[in-house]
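Only a single protein chain was left out; the remaining protein chains are all shown in position.
Our next item is chain A:
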Amino acid sequence: MTLVDMKHGNKFIIDKIEDKETRLQALRFGISEGSEIESAGSIPGGPVILKKNLQEIAIGRRTAEKISVKKKGMI
């Protein structure tokens, strides 16, 4: 499962961010492997919007496809 499969309101945990540059950028924004995130929707064929507490960030589709996630509660 990757970020693009998440529907608005889904809560999940970031499992793996493949690309190093993206991983570092995401760290600055507060998103790292293991963070709990909520989906705030996506633009069809376009970016995915993530929500962590009050903060929202938008991630381009190609990157989002490379970020794998797992549902909360799954190990």
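Heads up, the rule we're going with is that contacts are C-beta pairs under 8 Å (C-beta built on N, C-alpha and C of every residue); 3 or more make two chains touch, one makes a residue touch a chain; residues count from 1.
The rule we apply is simple: contacts and distances are computed from a predicted model.
Peer 1: Report the protein name recorded by UniProt for the chain absent from the figure; options are "Protein FixC", "ABC transporter substrate-binding protein", "SpoVR family protein" or "Ferrous iron transport protein B".
Peer 2: Missing chain, per its UniProt entry: "Ferrous iron transport protein B".
Peer 1: Can you list, in ascending order, the chain A residues touching the missing chain?
Peer 2: 20, 22-30, 32, 40-41, 43-47, 49, 52-63
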